[in-house]
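One structure, as structure tokens, below. Some questions next.
A single protein chain has been omitted from the complex, and every remaining protein chain is retained in its original position.
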Amino acid sequence: MSKLLNSKNRRLDGRKLDELRPIKMKVGVIDNANGSAYIEFGRNKVMAAVYGPKDVHPKHMMKTESAILKCRYHMTPFSTGRRKNPAPSRRETEISKIISEALEPAIVMTDYPRTAIHVYVEILQSDGGSRCAGVTAASLALADAGINMRDLTSGCAAGKIDGKVALDLDEVEDMEGDADLPMAILPNLEKVTLLQLDGDFSHKEFIEALKLAKKGCLKVYEMQRNALNDKYFGNEKA
Amino acid sequence: MSKLLNSKNRRLDGRKLDELRPIKMKVGVIDNANGSAYIEFGRNKVMAAVYGPKDVHPKHMMKTESAILKCRYHMTPFSTGRRKNPAPSRRETEISKIISEALEPAIVMTDYPRTAIHVYVEILQSDGGSRCAGVTAASLALADAGINMRDLTSGCAAGKIDGKVALDLDEVEDMEGDADLPMAILPNLEKVTLLQLDGDFSHKEFIEALKLAKKGCLKVYEMQRNALNDKYFGNEKA
Amino acid sequence: MSKLLNSKNRRLDGRKLDELRPIKMKVGVIDNANGSAYIEFGRNKVMAAVYGPKDVHPKHMMKTESAILKCRYHMTPFSTGRRKNPAPSRRETEISKIISEALEPAIVMTDYPRTAIHVYVEILQSDGGSRCAGVTAASLALADAGINMRDLTSGCAAGKIDGKVALDLDEVEDMEGDADLPMAILPNLEKVTLLQLDGDFSHKEFIEALKLAKKGCLKVYEMQRNALNDKYFGNEKA
Amino acid sequence: MASKKSLVVEYLKYEQMLKEISKGKRIDGRKLLETRSLSIEPGVIEKANGSAKVTLGNTEVIAGIKIQTGVPFDDTPDKGLLIVTSEILPIAASWAEPGPPNAEVIELARVVDRGVRESKMIELTDLCIVEGKKVLAVFVDISVLNVDGNLFDAASYAAVAALLTAKMPKYKIIKEGEIEDTGKQIPLVTKLIPVSTTMALINDAIVVDPTLDEETVMEARFTITTTTKNSICAGQKGFPGGFSLKQIELAVDTALKNGESIRKKIKKSVELAKKK
Amino acid sequence: MASKKSLVVEYLKYEQMLKEISKGKRIDGRKLLETRSLSIEPGVIEKANGSAKVTLGNTEVIAGIKIQTGVPFDDTPDKGLLIVTSEILPIAASWAEPGPPNAEVIELARVVDRGVRESKMIELTDLCIVEGKKVLAVFVDISVLNVDGNLFDAASYAAVAALLTAKMPKYKIIKEGEIEDTGKQIPLVTKLIPVSTTMALINDAIVVDPTLDEETVMEARFTITTTTKNSICAGQKGFPGGFSLKQIELAVDTALKNGESIRKKIKKSVELAKKK
Partner (left out) sequence: MASKKSLVVEYLKYEQMLKEISKGKRIDGRKLLETRSLSIEPGVIEKANGSAKVTLGNTEVIAGIKIQTGVPFDDTPDKGLLIVTSEILPIAASWAEPGPPNAEVIELARVVDRGVRESKMIELTDLCIVEGKKVLAVFVDISVLNVDGNLFDAASYAAVAALLTAKMPKYKIIKEGEIEDTGKQIPLVTKLIPVSTTMALINDAIVVDPTLDEETVMEARFTITTTTKNSICAGQKGFPGGFSLKQIELAVDTALKNGESIRKKIKKSVELAKKK
């Protein structure tokens, strides 16, 4: 019987059920990029960069009334437990798509007609929750690139381990646990723009997890604001 | 010693040497397509659809004096005994080419300059003779799409089993038999537009098989006409 | 202990340390090509052909002030000890690049603006030193195509076997030896345009090998001149 | 997109669609949370280990099952393999191009896969023959024959009905490491029945089982797969729009309710097919 | 297509070609059913297990054979493998691009393969080493060096001559499942010699061994492979035109006759090569 919680409902790494892993964020980390950010979300290490708005290739993908968003979520071969084959996996293709769809509603796409905005998310190390860390980093990179945005996109998962709803599962909890619910929201517009689910939730647990994930996203949003302030207004915290 | 014929020259499924398998044809089966048809040729189940005439991509393939014909013969992964790998096989590439070349002489290509006509043949279940079933279905789909045609293309194979020339081999007969001669003709123009051969024929047997295959094609042609009449003039047979 | 030299410093095939393998060259061997050449360099058998100057595809690769050079070094599946997989290998991609870069400085690229010059090197049989044989054949093919050139490119390797610096290693010497230094030069411009190295050289040995390789290249250059004379001035040697 | 209609007609239709939805109705006469007519026909591909053709409105899909021996993954030596692929056949729509699957098609296969896998419909340890060496691989290959919206649900129902009627080869172990196909076929053991429900967000309203026309104007999509009237096993939000928490709660309620009704239809079609 | 000629010259030549053919002649002086000069040189690639260079008019082709161990297919555990590939090397024509083979090149390889395979020239069961585990794989790789029409026949003759002179490694079984290369080479056993004859339909006439110019104007192509003066083992019609039954009968007669004559040439070249 897997035991991810001790008698006091503490998790293997000592966290409470509603506690996030330690998170670090830094904006402006890639010299060549128009915007970039680095996040550590527990042991996840993620770099995101934005290039653009720039010309669209191939031409027929250009939209006359708005920008197009091209997003790639990619794992380096050394980022996973077993080495990841460098060829793009179906999983990466799917996550690229949903991250793109989670970011787009936050961007004022019509401000950049006939252009492409390229968002690249690189997972340098993954440990459960890399898509939420990735979408969060990507949103910071977009802001850093000076792209007009209505809101940030802030990501965080909730899940279920040993029968209890818990925030921000790590890899072991994701593998051995009961369910996972990765989510991302636009905190001010109050919209859920990324939502996936796998595992086994009762109706009640699902609602509980949904609300817990939202709380997590809001905490992540605070940290995103701090990270942007750190870069643009220099109020670095020691 | 394989025994595909009994003492009365009856085949494993009870057919006589010059007998076709049961054949069903239906025109107009894909709602979105410009033309379509479904055929059961024994246990072969084949769907064909036509899209076009439409714009040519990439542009440099466009012909100023006639249409171009693009044809794909494709087997679904579940259509074969062992699962077919979804990647296109060399066999499918070759058959796509010869089906295209069997259909083209029946089409008035010069009536559609600067356009492409797309013909798709999908093998849902294969059981020997799927290329002949496919070319037959494709020709019906072209007619259903209202493409100007000089003739239909009607396909049927002959072969050799247990030393005897026979019509329309099924999969077991093809594998265990001596030779196969898939063919398609333009019945009114009296042209052979598809012809392949593998196995072992004497000169005499070859000529015999050729003539038998032609008879099969003519029967298939009759059924094609009936199927078109069924759709366009409603004389459904019970 | 591998023994590539006998007591008199003779190599397995009887050559002295500074001796080339037997070399044959013939210019003008592919009827369709604008220029072509065939070389046997020991057991290496190499064919090279040039097509162009011709239109550039895709267009965006075109240079308005000069030609572009496209070079492919390719091994036929039967050219190697074990069969070579027909898919292009990373090794072939690298060698294509360095051969292209070894040829380009000899060509008056600005004489052919907005065009592409295609150079194809086909290794029909390889036996150590095929890149040097390839670049040598390619240079002859360029000359045969009438492309304006400042110089020929002449290739030859030196190496180290059983601790001694030696000219023009064959496959066994390359595999069992200590080091290899493939090189190509522009003999009149006195430039090294191809240089690679692998193995173990002391500083002194490296300088020695460098000079020996140069000597080899100059001998190859003489043979290139003869081969061109043979074709264009008919002084065939019996 | 359907190819035979003029752009003006299309535009007028979209106007009409949005107007109707704002009044709680749909242009094909359905209510917002109503699905289209559904027909499920298992057994259409006799040579496959299992198969089903699903017609959902004008959307048509075939799923075929092949069960063959394979090698387990290093980290799950006692588990069989489940591989789900999908292709929008080029016969299915004018814009469907042959070739390697694009992101939309990969997502389709992965969402169907997630529903089947996470429901634990199939116990993968049941598919082990020789631990670490030989297992059964269950291939679920989905071919879309005609596209008129909501491929996710049509593909999912076809896959599930095909699995419920699937048979697998029976192997026996002769001696250590060597196995033999007995030539017999036994039913694939299945447990819960996962049912997906896909909803579109149009003009701030949730509509169930969207048509292609509705998908063309939807802002976002949400698919929820349930296994019982109180259990959810998979979910997937798509398209560049967002849902409020309230809308997500409505969607889940709807999926649990619709799931029960579709589950009955699937069971019925499977029972009918087994009687034949 | 040859690259060095102007379009006007090409056009005039085609006119001339059609005129000559209507008079039963060809512009290179051949009769309709006459082949070009043929040279077959086995053994050109010493390091291969077998090889041959064929020159047919200006068309030049090399085939190389490699024979290596491999794993048999599940459904033919006692049979070796025959794998035929072809490439039109980019040195061979201005329009030949490097890259994965297109449909024309795949057809070329498959028609050569069919001729060899269906003739039963090689008994695949001879290539089995350990049933179900280890067999010999015979790779026939065809490289086209210069294109001037009728690649099918040139490639086929090169493949056949290379196989007739091929040697294969001799393996012995040490203990169950383990084999050892003895280092010895023994001749590949071959039986019948398949010979293909390719014909073009131009202006309703059949011409044998078409040049590239003739292929540019032909309406249809037909290749027939024979194994004796009375046996046919393979056939392939190509190009978007059609033959009458009469024309097919003429083609078969021609192929049987031409086959006998080419078969002698192949045998002679192989005998010469073996004496060396």
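For clarity, chains are labelled A, B, C, D and E in written order, and residue numbers in each chain start from 1.
Criterion: a contact is a pair of C-beta atoms (placed from the backbone, for glycine too) under 8 Å apart; a residue touches a chain by one contact, two chains touch by 3 or more.
Remember, it's a predicted structure, so these values are computed and weren't measured experimentally.
Asker: Given that one chain is not shown, what are the shown chains it touches?
Answerer: A, C
Asker: Any idea which of A:Leu4, A:Ile30, A:Ile95 or A:Ala213 touches the chain not displayed?
Answerer: Only one listed residue reaches the unshown chain, and that is A:Ile30.
Asker: For the chain left out of this view, which of A:Leu4, A:Ala48, A:Cys156 or A:Val220 touches it?
Answerer: That would be A:Ala48, which touches the missing chain.
Asker: With respect to the chain omitted from the figure, which of C:Asp13, C:Asp55 or C:Asp200 is a touching residue?
Answerer: Only one listed residue reaches the unshown chain, and that is C:Asp200.
Asker: In the full complex, which bits of chain C touch the chain not displayed? Write them out.
Answerer: Those residues of chain C that touch the unshown chain are 69, 82, 90-91, 93-94, 96-98, 100-101, 104-105, 181, 185-186, 189-203, 206-207, 210-211, 214.
Asker: Which chain A residues would touch the chain omitted from the figure, given the whole complex?
Answerer: 30-34, 36, 43, 45, 47-49, 51, 54, 72, 74, 76-83, 86, 88, 118, 120, 122, 124-125, 127
As a working rule, only the chains that are shown with their structure count from here on.
Asker: Between chain C and chain E, how many steps is the shortest route if every step has to go to a touching chain?
Answerer: Graph distance in the chain contact network comes out at 1.
Asker: Greatest Cα-centroid separation from chain E: which chain?
Answerer: The chain farthest from chain E, judged by C-alpha centres, is A.
Asker: If you average the Cα atoms of chain C and of chain D to get two centres, how far apart are those centres in Å?
Answerer: 58
Asker: Would you kindly tell me how far, in whole Å, the mean C-alpha position of chain C lies from that of chain A?
Answerer: Once rounded, the distance between the two centres reads 52 Å.
Asker: Chain D to chain E: how many Å between their CA centres?
Answerer: Using C-alpha averages as centres, the distance is 47 Å.
Asker: For chain B, jot down the residues that touch at least 2 other chains.
Answerer: Those would be 82.
Asker: Go ahead and list every pair of chains that touch.
Answerer: Listed by label, chains in contact pair as A-D, B-D, B-E, C-E.
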